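A single protein chain has been omitted; all remaining protein chains appear in their positions.
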Amino acid sequence: MKSLALHLSVLAVLCALQFVLPSYHVTNVARIMVLAVFAMGYNIAFGYTGLLSLGHALFFAAGIYGAGLPVHLLEWTSGPAFLTGLVAGGVAAALVGLLALRTAGVSFMIVTLMFAQAGYLSILYFGRWTGGDEGFPMGAVGRQVLGYDLSGETPRYLTALGLFAVALVVNLVLVRSKLGRVMVAMRENEDRARMLGYDPFRVKLAALAISGLYAGAAGAGYAMLFGYVGATFGGIQYSILPMLYVLVGGAGTVLGPLIGAAGMFYLIEAASEVTEAYLMLVGVILIVGVVFAPKGLLGALRKVWPWLP
Amino acid sequence: MAFGPFLLLALMEGLVAASVLALTASGLSLVFGVMRVVNVAHGAFFMLGAVAAWFVTQWVPGPAAVGFVAALVLAPVVVAGIAAIADRLVLKRLGYDPEATIVATIGLLYILEQAALGLYGPDARPVAAPFDWRIQLPWFGYSGYKLFVVAAAAAVLGALWLVMTRSRAGLVMRATQVDRQTAQAFGIDVDRVYAGVFALGAGLAAVAAVLVVPIQQAHYLMGGDPLLMSFIVVIIGGLGSLRGTLAAALIIGLSDGVISMFFTPTLAKILATLAVAMVLVFRPQGLFGARP
Partner (left out) sequence: MAAMILRAQGLTRHFGGLRAVDGVDFDLQQGEIHALIGPNGAGKTTLVGLLAGRIVPQAGSIRLADRDITALPAHRRVQAGIAYTFQITSVFPRLSVFDNVALAVANLRDVPAALERVGLRALADQEAATLSYGHQRLLELAMGLALRPKVLILDEPTQGLAAGEIAGFMALVRGLVPETSVLLIEHNMDVVMGLADRITVLNFGTVLARGSPAEIRADATVQAAYLGTGNAAA
């Protein structure tokens, strides 16, 4: 019950923030929440199931283009577009998983990285339809939700909050469910889990597919909320960002991705005002994180408060 | 130009690319073979080699050849030194855990790239070739320097092979690769071997970069392509097999050159990345590696 109260209060705080913060930061927090959904999905694969993927940009891009292309080419509305993006992310993850999960460890990382790279290059190659490197703006017809235009600050924030809240609740339910516990078992001791009757391949595939659905939802949401579809979202930095957020915030915790996303976002913001070489900060944090705190911030806190989910 | 000569040109370009690629990839292959870790910053070491070469040629007076030779000697040493430090400070602390190493080397990649951005700037700058020699073939002229690159790469790789198979250092490296714990029991300082191998791998990439920088310009982001291609070569050739790396570099360098000239470089890369994924899934030992 403690944890439920904690998560509800986080949602309440996020809801209140839009009235308290200046306009610039409201948009930032909306962006952070969508990226946190992406990171939550990554966490399901990495933090809970132990699958270190370097290819999540592919699923994120699937969500962005899955929502963006129907709007751009076929003038679809936001509802069907969002669903398409969501499903595209899940399907991409499942297909990659069918092949990649036949490998493990380092090979798995490389295979996922390769598929993501191939995806990114394909976006560029088929530039005639995808807009290539330049991308295209998200048509207004795809940015209407319940009669409100998502380019407006409040509808955008509330939609982002809604997306985040649903993602959070689903994550909490998953973590407590049998599937969630089996996913953790796979990470902790795959051999043992197998000898208890669980199929490692199926469990990992499910984790990856769910992770892809999250990425697809985040991608579709990002396109609809911030109005731009472009190839950069399929690039390797979008495979590294969720991993970064999760490492910093706490792998294997539900709120970790949000904390990591918020922390890194503002850290990078602050750093890029000081120097053009702000990515160096990212590099340092990755190294420090993996050497000293592989469990991230929340993971370290969990030692003190074990009830953190 | 008729098809025949065009194909010949494509093959020659491919051969040059394959030579540089073989040299770069051998560094990555060595590191993976002996240390069993994947170094994502390998492309950054390549880039540092090129950037260091530019600095050296700026400071060394006299004809271009002198500066180039100086760069060929100094740049790899500097880059190897940086790599050895990175190994001691970071990789050793992680116990060479494969997944953690990948994350850490990604961080290292960012740091090195941004450091180059800070010190060298965002521009691409050329380095003069040591000599200006053109070979005249019946259908087209070709840069003599590019042929020198092929010869030089072959020479370095030959030397590497000799060191690995004939010298005591090579024996120590191979022993550590085969069985780390037994090597330790025999009194081999595994940590020092690892630092040395990591440095050697980076040094090889730097040599390749110095060779290629008169053809291609030095830019702080130039390491991305060599990294990807080295990856592809090492995996398809078989992780830990130097012979496989060479064979794969030849195949991939040549086909990349040909596809790039007849189609587009992007398509060539798409095919190459998918090939890597498929090889890892269906034939993880690559062409020549041992079954894991």
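Think of it as A and B in the order they're written, each chain with its own count starting at 1.
Criterion: a residue touches a chain if its C-beta (ideal position, glycine included) is under 8 Å from a C-beta of that chain, and two chains touch if they have at least 3 such contacts.
Computed from a prediction, not measured in an experiment: that's the story for all the values here.
**Q** Just to confirm, in the complete assembly, which displayed chains does the hidden chain contact?
**A** Within the full complex, the chain not displayed touches A.
**Q** Taking the full complex into account, find the residue in A:L146, A:M195 or A:V274 that is in contact with the omitted chain.
**A** Checking the options A:L146, A:M195 or A:V274, the one contacting the hidden chain is A:M195.
**Q** Would you mind spotting which of A:V106, A:A185 or A:V282 touches the chain that isn't drawn?
**A** A:A185
**Q** Under the stated touch rule, tell me which residues of chain A contact the chain that is not displayed.
**A** Spelled out for chain A, the touching residues are 181-182, 184-185, 188-189, 191-200.
Basically, only the chains that are shown with their structure count from here on.
**Q** Touching chain B in the complex: which residues of chain A?
**A** Touch list, chain A to chain B: 52, 54, 99-100, 102-103, 105-107, 109-111, 114-115, 117-118, 121-122, 124-125, 240, 243, 247, 275-280, 282-287, 289-291, 294.
**Q** In their complex, what parts of chain B are in touch with chain A?
**A** Touching chain A from chain B are residues 38, 90, 93-94, 98-100, 102-104, 106-115, 117-118, 228, 231, 235, 264, 266-267, 269-270, 273-274, 276-278, 280-282, 284.
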